[in-house]
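A single protein chain has been omitted from the complex, and every remaining protein chain is retained in its original position.
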Amino acid sequence: MIEFRFSSLTEFLQMGGHGIYVWSCAAIALVILTVLLVYPIITARSQLVRIQRQQAMQQERHQHARSSGP
Amino acid sequence: MPNTDNRYQIGAGFKAVIRRDLTSLWRNRSDIASPLVFFLISITLLPLGVDPSDKLLATIAPGMIWIMALLATLLSLDTLFRQDYDDGSLTQFILSPQPLYLTVLAKVIVHWLTTGLPLALIAPVLGVMLSLPSGGYWPLVLSLTIGTAIMSLIGAMGAALTVCLRSSALVLTLIIMPLYLPVLIIGANTVSSAVAGFGATQGLALLGAALALALLVMPLAAAGALRISSNH
Partner (left out) sequence: MAWQWFHRLGSPRWFYEKTSRWLVWFAPLTILLMLLGIGWGLGFAPIDSKQGDSYRIIFIHMPAAALALAGYYIMAIAGAVGLIWKMKLPFMVMKSAAPIGAALTILTLATGSLWGHPTWGTFWEWDARNIFMLVLLFLYAGIVVLAEVYPSRDAADKACAILALVGTINVPIIYKSVDWWYSLHQPASIKLTGGSSIHWSMLYPLLLCILAYYCFYTLALILYTRREILVREARTTWVVQLAQARLARGKGRPAEDAL
């Protein structure tokens, strides 16, 4: 049946002497997979901000042109 | 009437490209020599870098000759379409009624005649220098003859993809190397299994099959790549 295979948390962390391998694998996986999700979100957000800023600048230029016109 | 006429023209265009390329290569003979010189020098340096004992050299000879032939081919790929791209004749090839597949094939044949075939022909000399056992010479020449043809075909696609880039050497190496790997494995192991007495027919048959596949696919891919890189 499905049950927790380790009697204590320290045993779970040690993994019968192979803890360093198993947990460093888990850490590497965590880092790589997190980066794969976070990187596109962050860059997409900064791209949206950039588009916003360009749009604002364009509008400003339009208004400026209109107000300085005759 | 138009059918025979057309076929005549296609054959003529194919021959014309081969003749033109051979002539222009003959005029810059040093270009042909450079992969050969690279091949010779690197194999000469090899025993100086490791250990000149017969036993060690005989073990690594098939692999080393094959790797150096691969690198020499890689070195020569950039010239495949470069000049045509720079002087605009590539656009003419694409616009001409001649199928681009045949033009690419003609250029690949010329490339193989001027790099792959000479490499395969001088390989026995290098085999002697690296004390290759006597059973390995024919398999070496034959496997290199077929193998360099495959490498020219694959390389044509790589060269076509990178011809429009300013610094193409690194990109070319990166995209071509993984595709060369099966050729290297089969080729070098054909020679070593022949040396070990297992015969070379299996490896040569595999190389032949790979050549047939490459003949079908690679000029097509290279033609597509040339269309892309010529009109961006």
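All chains are identified by letter, namely A and B, in their written order; residue positions are counted from 1 within each chain.
As a working rule, a residue touches a chain if its C-beta (ideal position, glycine included) is under 8 Å from a C-beta of that chain, and two chains touch if they have at least 3 such contacts.
This one's a predicted model, so the numbers in the text were calculated from it and none came from an experiment.
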Contacting the left-out chain in the complete assembly, out of B:Leu36, B:Ile60, B:Val141 or B:Leu179: B:Leu179
Listed in rising order, the subunit A residues that touch the chain left out are 2-6, 12, 15-19, 21-22, 24-26, 28-29, 32-33, 35-37, 40-45, 47-52, 55
Need a quick check: the contact residues on subunit B for the chain that isn't drawn. 157, 161, 164-165, 170-171, 174-175, 177-179, 181-182, 185-186, 189, 193, 210, 213, 217-218, 221, 224-225, 228-229, 232
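Everything that follows uses one rule, which is that only the chains that are shown with their structure count from here on.
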In whole angstrom, how far does the Cα centroid of subunit A sit from the Cα centroid of subunit B? 45
